[in-house]
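Here the complex is missing one protein chain, while the rest keep their positions.
Note that the chains take the letters A, B, C and D in the order they are written out, and that residue 1 is the start of every chain.
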């Protein structure tokens, strides 16, 4: 190991550690009672009939942050599409169909619908109970990949028209922005949650535009996670360059 | 004990961050380095949530409790952490994609052997 | 009017997402035209808002207006500097898109619009960061900017260096961003707020600065200064900027790095400037010290490069150091000068990168030694490269010259000498390249041992260009004209000064115009640059790398672990520089 | 009582983070990272952040380790086929 780097690391690490420890000692004590912004957020959430305050913060009070977050995900998908594209010196070799033990196959195929339903449930209940578009979207995308586990890559590819997922991803981002613009056109403000009635507290349709934004995020995340995993799977399983030979040798 | 408890979560966050940095600086494998970056990031989750905790509080999710019946923890930091987790996952994915391309173009994933850009 | 502020983010995002949704069937031309329209439209909107930014606007996204001075929403700022940076980013994106018109040979299969979409996302991210008035929102757009920039830097995945530079860029910048987030969490713990001005008020209400304020200052600044490529956080920049596609380099060096400086200015001014923050003397010590270090390292390393894009990247580092020094003195004149300097520098640097891109696509190399005398036929490009070098030196009446002269006067004393030297050295290096590559003057230089050569690069177009497309020469010409206009247009300097001072500087007003000493210093820097270049070309041995420069070059090892270690050292250094006032207070 | 469970999960998190850094082989690190993801989810639950815990479970225990393992497989496959040819 490089001597200089270790010295730098020792100096910098010690300095930063001292700084952080000193700061920790000045922090308000863990579990303290003063959370002004948090208390305001809870009140604002209840005023808009949203049971899950975190959803209210994410999709209403700080919906603009979530717009940025969605764009990051969208950018990462575009980035991975660009970075993991097939170059001229690479070719695709369909992998051999895998033998999967029967119990594993059965388990995977049984769990798949359960996982999909769970994903949708977590998305749909986003503004009520813990969960939301992001968590549910990842679960739904993961569920799809049980096919890889239960069968083989070919089976997954057949039910996974990538173009559809990419379109879903982009459409979901667009619809989030369009919902935001609707607030602007209605004369209030960008991403204002004033278009729809707030509904009855603790029901699926409560919270004005929150369920819509939540659904958009769910679609986006499911699409994005699928596309991301697809490109990595392609690289790991299918795409080969000139120096690689057939797998399984 | 109670005094230690006042700062312990913050110290754990600081420790995790520094540990991740150490791993990142001494890594011999780029995928390992990306993993260490993920460790660094988990420090930010811990710090944020520790800051928002309220002793005796519960989650500000009112699907199964009455609003106002129990003290609640800070929802804002939770929303921030959620955003942060998404950011972390996407950054990890992008960096791993870059590592794959480095493996292809340089034939190595050991940072000590990547010696093209210097001076 | 203020309701339109979030559109600067929303429109580019929509412009990136909709073509991607319509996706695979759109012909390339349609995607590129959409890109132009969206990018240009956003630029026009930013300009329109900028012209209406007196008095400064604020917008609460989602209509969460503050109740009793407190809000649960996110505030977006619409003052002069914020909208100015957004306008600059938008116009430069438009220029980069124009430059890359029909440019890359093979867009990914089925993703014709990927490059355009990423550029639009980049534009939206830069606008969002510039307008952010909420610290966490700034972090989100900071990350968006970074993620897009990693992908764009590694765009040419066939190139070994491109993917390596992009990874280094990614790791170092992400770590900086996480440090920034730790700082934000500390500030939130102290004040319970996320809006920048609300945090500032909270800190002031708490009393004098303590270790927590110092730590949060250091952590937040680390993130921003990593982006601003300040020594010792700067190592990623040459590795990334030298390998990114040329239109991306124009944006990275022209705006993104400057946005880091802008962020540092904004965060200090709104969060830490009060009595509960970091005392002014400490900030001045920290920023001026780091700025001088940055300028010196950047200038020296710039001089000894042979890889032309890398040379330009180091000159960006050197100039960033000058920006930090100008802001660090904390005077209204300093802020005005730097604002003008940033605008002028963006145009000049983008034009220089555009010219380097022409070389790359025409000859498949950006190596000063290999290209010796080969570009004689590219007269227009050569002339523009030389003009760009003069702009870099701050020759009146370039905008860079105006900004530099105002900043020099604000900094005063020995710092003025620093400004002259650094701009002369970087400009001299560019002039030396002009003389060797475009004129073929002097003997062919010898190769050194520890350096990055610029040979063996792949052109970015489908094969080597026989003739340079008009767009690739028009864009740098327009950019250089813009740099001139910044300095020449009557009243522009005062306009910038007024809007900058309205947003910050505590109500003090200064004016920015040409002065006799400023003009003389600009002329002196230019003369020095010409002399340096002439000496380098005619007497190469006189100005060969001295032995003390070798360790400096060896530090730039290309090893990501080294860069992370330096980042930690940087935080310690920053903490040590800002410590005295905190101990005293 | 409520503090004891927080202390236990915090210490577990710190230990997992250390283990994730000291495991130098990326495949083994991916295993530790997935455990770290699960432990973090438990920590978030005891810090009363079930929303965050859910997304940490989804990302930390499934998505990120999967991405890392796929990358490991790709780089190893290259390494192996190169060795075969030599």
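By definition in this document, contacts are C-beta pairs under 8 Å (C-beta built on N, C-alpha and C of every residue); 3 or more make two chains touch, one makes a residue touch a chain.
Methods note: contacts and distances are computed from a predicted model.
> For the chain not present in this complex, what protein name does its UniProt entry give, out of "ABC transmembrane type-1 domain-containing protein", "Alpha-ketoacid dehydrogenase subunit beta", "MrpF/PhaF family protein" or "ATP-binding cassette domain-containing protein"?
The missing chain's protein name, per its UniProt entry, is "MrpF/PhaF family protein".
> Quick one: jot down which shown chains the absent chain touches.
Missing chain, whole complex, touching shown chains: A, B, D.
> Quick one: which of A:146, A:171, A:215 or A:230 touches the chain that's been left out?
Going through A:146, A:171, A:215 or A:230 one by one, A:146 is the residue touching the chain not shown.
> Go through subunit D and note every residue touching the omitted chain.
1-2, 4-5, 8-9, 12, 15-16, 19, 22-23, 27-28, 30-32, 34-35, 38-39, 41-42, 45-46, 48, 50, 53-54, 57-58, 61-62, 65-66, 69-70, 72-73
> For subunit A, which residues lie in contact with the unshown chain of the complex?
95-104, 107-108, 111, 114-115, 118, 122, 129-131, 135, 139, 142, 146, 149, 152-153, 236-237, 247-248
> Residues on subunit B that touch the omitted chain in the whole complex?
Here the touching residues of subunit B are 58-59, 61, 63-65.
As a convention for this text, only the chains that are shown with their structure count from here on.
> If you average the Cα atoms of subunit B and of subunit C to get two centres, how far apart are those centres in Å?
28
> Just the number, please: Cα centre separation of subunit C and subunit D in whole Å.
36
> Averaging only over C-alpha atoms, locate the centres of subunit A and subunit C and give their separation in whole Å.
31
> Scan subunit C for residues touching two or more other chains and write them down.
Those would be 136, 140, 143, 147, 150-151, 154, 157-158, 163, 182, 186, 188-189, 194, 559, 561-562, 565, 567-568.
> What residues in subunit D touch two or more of the other chains?
Counting only residues that touch two or more other chains, subunit D contributes 50-51, 55, 59, 63, 67, 71, 74, 78, 82.
> Can you tell me which positions in subunit B touch subunit C when the two form their complex?
Against subunit C, subunit B makes touches at 13, 17, 21, 24-27, 30, 33-34, 37, 40-41, 43-44, 47-48, 51, 76-77, 80, 83-84, 87, 90-91, 94-95, 97-99, 101-102, 105-106, 111-112, 114-119.
> Going by the contact rule at the top, pick out the subunit A residues touching subunit C in the complex.
Interface residues on subunit A, with respect to subunit C: 2, 4-5, 8-9, 11-16, 19-20, 22-23, 25-28, 34-38, 40-41, 44, 57, 60-65, 67-69, 71-72, 74-76, 78-83, 85-88, 163, 166-167, 169-171, 173-174, 177-178, 180-181, 183-184, 188-194.
> For a test of understanding, state which residues of subunit A touch subunit D in their complex under the given definition.
My answer: residues 52, 54-55, 122, 130-132, 134-135, 138-139, 142, 145, 225, 228-229, 232-233, 235-236, 241, 243-245, 247, 249.
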